[in-house]
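With one protein chain held back, the other chains of the complex are shown just where they sit.
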Amino acid sequence: MGMTQPDSKTLVAIYKKMALIKHSDDRVIGAMKAGRMQMPYYSARGQECIPAAISTLLTDEDYLVTIYRGVHDMLAKGLPAKLLWAELAGKATGSCKGKGGPMHLTYPSKGCMVTTGIVGASMPIACGLALASQLRGETRVTVANFGDGASNIGAFHESLNLASVWKLPVILVCQNNRFAEHTSYAKGTSVAKIANRAASYDMPGLHVDGNDPVAVYQAAQQAIERARSGGGPTLIEALTFRFNGHLIGDMGEYIPKAEYAAAVAADPYPKYRSWLIDNRHATSAEIEAIEAGIKAEIDEAEAFAMSSPPPDAIEVKRDVYAYDIA
Amino acid sequence: MGMTQPDSKTLVAIYKKMALIKHSDDRVIGAMKAGRMQMPYYSARGQECIPAAISTLLTDEDYLVTIYRGVHDMLAKGLPAKLLWAELAGKATGSCKGKGGPMHLTYPSKGCMVTTGIVGASMPIACGLALASQLRGETRVTVANFGDGASNIGAFHESLNLASVWKLPVILVCQNNRFAEHTSYAKGTSVAKIANRAASYDMPGLHVDGNDPVAVYQAAQQAIERARSGGGPTLIEALTFRFNGHLIGDMGEYIPKAEYAAAVAADPYPKYRSWLIDNRHATSAEIEAIEAGIKAEIDEAEAFAMSSPPPDAIEVKRDVYAYDIA
Amino acid sequence: MDTNTSTQQKAAAPVNMIQALNWALHDAMEEDANVIHFGEEVGDAEGGGIVKISAGLSTKFGSRVRSTPISEMGFMGAAVGAAVVGMKPVVEVMLMNFVAVCMDQITNHAAKLRFMSGGQTHVPMVIRTMTGSGFQNGGQHSDFLEAWFCHTPGIKVVMPSNPADGYGLLRSAIDDPDPVLFIDHLNNYWTPGVAPVRGTKIPLGKARIHQPGKDVTVIGYSRSMLDIPPVAAKLEAEGISVEIIDLRTVSPIDMDTVLASVKKTGRAVIVHEAVKSFGVGAELSSRIHEALFRELKAPVERVASNDSPVPYAPPLEAAFLYSHADIEAAIRKTLA
Partner (left out) sequence: MDTNTSTQQKAAAPVNMIQALNWALHDAMEEDANVIHFGEEVGDAEGGGIVKISAGLSTKFGSRVRSTPISEMGFMGAAVGAAVVGMKPVVEVMLMNFVAVCMDQITNHAAKLRFMSGGQTHVPMVIRTMTGSGFQNGGQHSDFLEAWFCHTPGIKVVMPSNPADGYGLLRSAIDDPDPVLFIDHLNNYWTPGVAPVRGTKIPLGKARIHQPGKDVTVIGYSRSMLDIPPVAAKLEAEGISVEIIDLRTVSPIDMDTVLASVKKTGRAVIVHEAVKSFGVGAELSSRIHEALFRELKAPVERVASNDSPVPYAPPLEAAFLYSHADIEAAIRKTLA
């Protein structure tokens, strides 16, 4: 399995995804603060380079399962910003017709299969998607995202064991942002590195700096190649931080000030932009053009969301079963 | 922590518990085959030296939680044979008044707190018993028994993590008999040794020959000392075999013949008896006396069970809550 | 058992529920490569299921049939994931009480993904399980818990009482585009009954009039369909004419059939093995009262088990379950 250094085009593609996630997130929070939108919103600001790097290695055929804190994963995988924004705004034009909201984003045509609000539940479902591809003889892989806190729940254990005994083509991505709601890593988790838990399942466990797109890319590349070639599952732990607390409104009193300051100082977004420019993977002008393009995309998404109609009340009778109820 | 070689008295005490378990089991099966008793009975024949050795290190104050295959654990801990037999026979004089049966044996005065029929469920409950002693500042320890198959269920993971972060005085004893119902170890379990999974929880994991009373004793001694002195939990994996299938009626077609034959050849019971005599820990006469005593105890238990009255129908209205229903 | 020899499905030769369900699985798997099957011990190396409902399937269909590790949450979730992309998993939970370790994947996921995704995904899976008192299996291995799932919109609940229905309903459950919980009862696995005809599917949501009658409607499903007919036969001798309805699908309930019958008889009794309080009988009773209050000649009666865990000792198990006398008394009460 090769450890390829991604080329400039790839590196810029990763940046573009990061920029989309970052700006969409800033704008959602802005809209909430301005009272234009209201919802339980779990910002992933600070974690964007994980899905940005991983999804660059995925095709639309590959499957993604993520969690309530998964807007970044979904955008990186291809959920259109317009449909995301309309869903967040609870509009009929949202990807889930306003029925799902931020915790249940879905968009199958880009492989965005399931978003769950239940801690741990992404992993068993991802095993099933991977099982389907395995049985069908496809080379698709499935990526399951989850948090550090989720590594302490039973579904984690059952999924990794099942993925291993059945050699499923699944990549289990733990986005370790050091907190589970307000509980710090060590208070809930009995192991120094979650990646080490892979040994309990005879599975490789990779521990990477989740704020380094190249490191994430290389780890994901190994895991994806392994999965595509029938080698089975891999656990990746990507160390990161979330800047906006557990959900909007969380004031972060439980985060030691120095820890927070250090995390913000390590913000992967400006760091990566400078790195791209310094290493001549992109010019400042190119970066500006990307940002401008994304700004336009989000302007359009927000306008679309705001101008879209709310769902009709009759929709509570639909999609419960294949037929309408009552 | 010392690795004491148990003295002759202790070694004989272990044998006595093994003999009680072994003969009770033989007799229960005999009674079932003769049609005198009928029940779903999960024989632990072959696994007796595990609880025999461990419980020699425990007092009545220490807590035990076990599973449907737990008659051996309960007898070793002190559940009187009479009360066991009456419970198996579904009599009003059984330890649980005939309401629980083999899967729910309980006898608090000897620390036999809970028997569960749900795979994995013994471990969280054991954590709670250990938590109670920890909070009360007691030196009691809690032993939780479970099988190899149970090491793949979520409750295992959650319990070991919780026990570790809270440093609970609990000893998690995996009686690895190589099969979970009809499923062989490797088909369900993705790790070479279950004891290795302890590393996921920053906890010692001891792997011992479960057919060697001295090895089990020494491992348990370490774990119990650690727990009593506030050092926290230990996982012990004791390798063993069950000779009578998953439950009585199971013909064992799924067990490779050579594996079965080798296991029976390694039967810990006659082996240990010979070893005791050969190493002059006991004379043949002493062993015979023990066996005779146990035979008498079981005779009495069986007679008590058979002659006891069945529970009155009104008992379905009692013990649902503290008050009677309807 | 003639495992998988579906050619042998002749209406003439009686078969038992195990055979019928085995045929249903076999025929569905043969017809549709998306049908897969897993659960503890279902592979032939492990015996083909604890009562052998899956016998022969792994031998014939290879890796589409798998014994799982003991990890119901894990494999139930795997069924959900596979179903979301069009597989049709039939996943076995060995005994009904074990749903308690995997409720989340059933009720928060399988039942809700269609709705929460705005119809973009759906979950065509079947959860098969079995249960029943009377085997000294005690409090954690005997419960009928169908009411939990009936109260969960998005999932259907099917509970057959005989081999032909078992076959036909399981085929329809597998075809269904939404999750179906399919509950067997242990009490008549080995009782011979009319054999199913290969390929004959019974629509979900349709009750069956087991026996027409004039004076009182007795509604049952699953295990209670063993107990109602003998009581009805006894009363018949006295000139009391009992109409018996087998619900077959417990959610959604076929209220058309139920109400048409009760409209005719003016009296209704519901019988189920699950504990009485907050059970399926309560929903049926309230719906009948709501719809036919003025036509009813007596209040609807419910016959069910004692509100306690299932006990171990046989005399207590007998006291836990309703008796034939209870059914008879309830019928007489509506006629008083």
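First chain written, first letter: the chains are A, B and C, and each begins at residue 1.
The rule is short, and it goes like this: contacts are C-beta pairs under 8 Å (C-beta built on N, C-alpha and C of every residue); 3 or more make two chains touch, one makes a residue touch a chain.
Everything quoted here is computed from the prediction, not taken from an experiment.
From the set B:Val12, B:Ile29, B:Leu131 or B:Ala199, the residue in touch with the chain omitted from the display is B:Leu131, counting the whole complex.
From the set A:Pro80, A:Pro108 or A:Gly188, the residue in touch with the chain omitted from the display is A:Gly188, counting the whole complex. Considering the whole complex, the residue from A:Gly111, A:Gly128 or A:Gly154 that touches the absent chain is A:Gly154.
Taking the complete complex into account, A:Met39 is the one of A:Ala13, A:Met39, A:Ala199 or A:Ile248 that touches the chain left out. Listed residues C:Asp184, C:Glu301 or C:Asp326: the one in touch with the omitted chain is C:Glu301. Take chain B: the residues that touch the chain left off the picture are 63, 65, 94-100, 104, 106-108, 113-114, 116, 118, 121, 123-132, 135, 142, 154-155, 157-159, 161-162, 165-166, 318-322, 325. Taking the complete complex into account, residues 38-40, 90-91, 94, 96, 98-104, 116-120, 149-150, 152-155, 180-183, 187-189, 253-254, 310-317, 320, 325-326 of chain A touch the chain not shown.
As for the chain not pictured, it touches chain C at residues 73, 97-101, 103-104, 106-108, 111-112, 115-116, 138-140, 145, 147-148, 150-151, 153-154, 251, 274-275, 277-283, 285-286, 289-290, 293, 296, 298-302, 307-309, 311-312.
Definition applied: only the chains that are shown with their structure count from here on.
Summarising the inter-chain layout, the chain whose CA centre lies farthest from the centre of chain C is A.
The mean-CA centres of chain A and chain C are about 40 angstrom from one another, to the nearest whole unit.
Here the spacing of chain B and chain C, counted between their Cα centres, is 36 Å. As a whole-number value, the distance joining the C-alpha centres of chain A and chain B reads 45 Å. For chain A, the set of residues that touch two or more other chains comprises 154-155, 157-158, 161, 165. Shared interface positions of chain C, defined as residues touching 2 or more other chains, are 68-69, 71, 73-74.
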